[in-house]
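What follows is a short report on a single structure.
The complex appears here without one of its protein chains, the remainder shown in place.
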C-alpha cells in the first residue's frame, strides 16, 4: 500500500519521531511505501509531496520541528479544497492517510474519514488540551523547558528580592503553566480556566515579602485574563477582551504588579522556545509508540481511528473523539498550586 | 498530630520534593508537626531524627538525593529492631508514619501496619519495577540522563564507525534500558527479562555495518545475562551466575563484541549518575502530588495505604500491593525496540 | 585577620562559587576569619552581616545567585554613607575587604582603597563589558542559556517559515547577543554598539525567504537602538531615546518586521533567565580561581588590586583599571556575524 503522511497545526517536539516510526515499521516490517505531504493539508490540496523511506528518515528521532513543514490550511474552508485534496490522493494512489495534528487537523481528518477516505489520526498538542488522550508528545518537553527557566529565575529573584513573571504558552488551557508552576515551585499560577484578580495576586506577593520570603515567581499562561473590570481601565494596555495590546499578558502583569506593590518586577516571555528543539525522552517514547500503533492500525485497515495514551498503554479511539471537548486543567491538579501559594 | 517521615532504599531524584510537599501541606494546611528520621528505618530504631518545618524544607523541590539520608536497614531482621522502633515512635509521640521507599522499605511498612502502627506509604523505585503504580518519581529522570548520554554517543559512533555499549541501571527489570533505548534510538537493547545470545547480537551488528550504517549503539541493563553457556566459557570474566566479575556486564559485552566482530567497541558505564541530581519536571510533579496525597491520607486517618499514579490520577491502594510482584517490561513496549533493531 | 566579603550590582552565576573559594582557602589554608556583608555596600553601611565558614559555605559551588544578596547602593552618594561604612568596618575589626562586583561596586571599592581601606576586587559582569579582564564568570552561562533558546527556536522557525526575534541582555555592550548569535547561527544580530536600520534588516530577511531559506532568527540586545528617525515615527512605541515603551525592544522589532515583511514573526524575551541558575563548568572554574587569587592577594597584603583573567592565567591589576572604559564588542568578532548574514 502507498501511505500518505502529513503534519498540521503548530509544530511540536516529537513530530519527526512519529514520522520516523511510521516509516520504519511501515516499510521495514509491513512493506508499505510512504509519501509525505508538505505543510499539512495544504500539501494534499496542492500535490506537494516527497518520498519517505527508512533511509530518508534516519536521524530524525531527536530532531525538533517537522521535516514535512506544517500549516493551518483547512481544505473544507478553502475553495474547492476538499475535492482537490481527494483528486491528489487518487493521483498519488494513496491507500491510506496518517494525519498528525491537533483539533483542527484531526477535525478535517474526521470529515475526510466520514467521506470515505481511509484515515488514521495521531494527536498532537503542545497545550495538552485534547481530551481523548492522557498526554501527547511535546507537552512534557514544553513543561521541562519552562521549568528550567523558572529554576534559573529562582536564584536571581532571591538575590535581588524581586518578583519574576514568566509567560508560557496556553491560549485556552493552562496545563503548561500548571505543570511548570508545580515543578518550578511558583508562588502564583495564572491560567485561562480561572480569571485572576490582580489585587489578590498583589496582596499575596506583598504578604510573602512581609513574611521574609523576599521574592515571588508568577507563572502566567498567555491566555490568562483578569476578572472583568479589574485591570482594563487601569492599565490601558488590554483590549476589549482583556488581551494585552502589545507584548502579551506577561508584560501587563509585570507592569501591574510593579506599580501596585512597589517591588521591582521583571518579565520573561518564553514564547516559541517551548515548542522547538529536541523532545524529552518521555516525549520521544510516546511519539515513537504513537507512530507504531498508527501504522499498525493502517496495516490492519482499522480506519477512522486515532491512537491515544491511556495510563501506560497505547490504545485506539474513534477519530471523532479528538474534537469533542477541550480538556482543561482539572481541579485536583490545580489545587496543588494552591498548597504552595501561601 | 506529630508525623514521622523516612526515606529508605536507594536514593532517587524526587525524594526531597516528596518531603517538602508532605510538610508544606501537613503543616501549612492541616496544622500537623513533622519529624524526619535519618537513614530510613535505622533512624527509627536508633531514634535519630530532626524537626521538619516549612522553613527547613524550603528550596528542596529541585534538589536530588534526600536530606534525611537513607539506608537498607530492616528492623525485622536486626536484633530486637521492631521493638526498638516501636518504642522510639512512642517516645517521640508519633501519631503516624510516612514511609517513602521501594519494595523493602514498604514491606517493612506493611508489617508495622499489620502490627497496628499508623503508616502511609509512598512508592519509590528508580527501576520502575513496582506493580502498584504506573510510574514513580525518579524513573523519568534516569531515562532522561541515559538518553542524553546515548544522544552524545550517536555522533561519535557515526564519525568513527564504532560500536558503543552503554550500561544502565536495572538489576531485575529493564525499564530504564528499554525506555532509554527507544528514546535514544539504540540498535540493541539487552534486559534482565530476556537472556541474550551474544552471537545473535554480533550478527545483527555485523549486518548493520555491511548494510552501510557503519555504527551501532547497544544499551545493556546491569542485570542482563547471557543465555546459559554462551559466554561464560569464552570470556572467563563472568562468575557462575553469568554476572561480570569486574566492572560490570557492560565491560564484558564490549569485549565480546570487539573480539567477535572486529569492530572497535567502546563502553560507557553510567552507574549512579542515573539516580543523582535534579529531577525532571515530570518527576517533580509526581513527587509533589504523591506527598500531598500521602499527607491527606494521614490527615483522614486512611492508614495502611500507599499512594500511586494511575493514568493521570493519584490514587490510594493497599500498602500490601507494593510488595506483590515485580513489574517487568511488558511485551508491547519491548517489541518497540525490535522495530528499530534491523 | 578578619576579612569582609560583599557582592554588589546585578547578580551573576558564579558569585557563590567565588565566596566559597575565598572562605575555603582563607580559612582552610591561611587561617583567616570571614564575615559576609548583606546586600552589597548597603550591608557595610548598615552593619548587616553574617559569619562565613567552610561549613556554612559548603555546597555553594553550583548554586546560582548570591547567598549574601546584592544591591546597587553607593555609600558615596548616600548621606554620610562612606563614614558609616568605615565605622562599621572598624566596629567589626575588618582587616581587609573583598568586593565582588561590576563597574559601580568596584568604583566604590577603588575610592575606599584610595581613602586607605584595605580592599581587593573581584570583577563581575554578566555583560562582559569590563575592559580589565578577558572574561568574567557568568558571561559564558548567559551565552549558553541564550544559545540553548536559539537552538530550540531554529526548529520551530523552520517548520513554520517564521521569523523569530530573541531579546537578550546587554544594555551598553552586545557581547551576549554577538556570542549567542554566532553560537546559535543567527541571521541578524543587533547590538548597542551599532544603530540598526530596520529597513535593511527587513530587506535581508525578505532576501533569505526568497532564496528558499524560509525562516530567519534575529538576536537583539536589549540596548540596541535604531538609526535615528528610522523607526520612532512609524512605531510610536519608542520613547525619545529610541527605547521601547513597553515590553522591550524585542517586541518593537518583532512588530516592525511583521508589518514590513508580512512574515509571521514571534518574539522571545529571555530577560533574567540569563543571569540566574547554575553556572557553566567554565564559569565555575573562573569564579573559583578568582576567589583563590583574591584571598591570596589579601593574605599577601597586595591591596588596591583586582584579579583578572588574561588568556588562561589569573593575574592582578590595579583596582582602578576596572572602571576605566567600557569594553564593547570588537570588530573582528562582530564581523563573524556578518559572514553568516547573507
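The first chain written gets the first letter, and so on, giving A, B and C; residue counts start at 1 in each chain.
The rule is short, and it goes like this: contacts are C-beta pairs under 8 Å (C-beta built on N, C-alpha and C of every residue); 3 or more make two chains touch, one makes a residue touch a chain.
Here the structure is a predicted model, which is why all the values come from computation and not from measurement.
Novice: Which displayed chains does the hidden chain touch?
Specialist: The chain that is not shown is in contact with B, C.
Novice: Touching the absent chain in the whole complex: find that residue among B:34, B:63 or B:327.
Specialist: Only one listed residue reaches the unshown chain, and that is B:63.
Novice: With the missing chain put back, one of C:41, C:112, C:179 or C:263 would touch it. Which one?
Specialist: From the options C:41, C:112, C:179 or C:263, the contact with the absent chain belongs to C:179.
Novice: Could you tell me which of B:57, B:113, B:251 or B:280 touches the chain that is not displayed?
Specialist: Selected residue, touching the omitted chain: B:251.
Novice: Using the touch definition up top, pick the residue from B:58, B:171 or B:272 that touches the left-out chain.
Specialist: Within the whole complex, the residue contacting the unshown chain is B:272.
Novice: For the chain that got dropped from the picture, name the residues of chain C it touches.
Specialist: Interface residues of chain C facing the absent chain: 21, 24-25, 28-29, 61-62, 134-135, 140, 143-144, 146-147, 151, 179-180, 182-185, 278, 280-282, 284-285, 288-289, 292, 310-314, 332-333, 336, 339-340, 342.
Novice: Touching the hidden chain in the full complex, which residues of chain B are there? Just list them.
Specialist: 10-11, 13, 15, 63-66, 69-70, 145, 149, 151-162, 164, 237, 246-248, 251, 255, 266-277
To be clear about the criterion, only the chains that are shown with their structure count from here on.
Novice: Which chain has its C-alpha centre closest to the mean of all protein C-alpha atoms shown?
Specialist: Chain A is the most central one.
Novice: Using mean Cα positions as chain centres, tell me which chain lies farthest from chain B.
Specialist: Farthest chain from chain B, going by C-alpha centroids: C.
Novice: Measuring centre to centre with CA averages, how many angstrom lie between chain A and chain B?
Specialist: A distance of 30 Å separates the two centres.
Novice: Provide the C-alpha centroid distance between chain A and chain C, rounded to the nearest whole angstrom.
Specialist: The separation of the two C-alpha centroids amounts to 34 Å.
Novice: Starting from the mean Cα coordinates of chain B and chain C, work out the distance between those two points in Å.
Specialist: 40
Novice: When you check chain A against every other chain, which residues touch at least two of them?
Specialist: Expected reply: 151.
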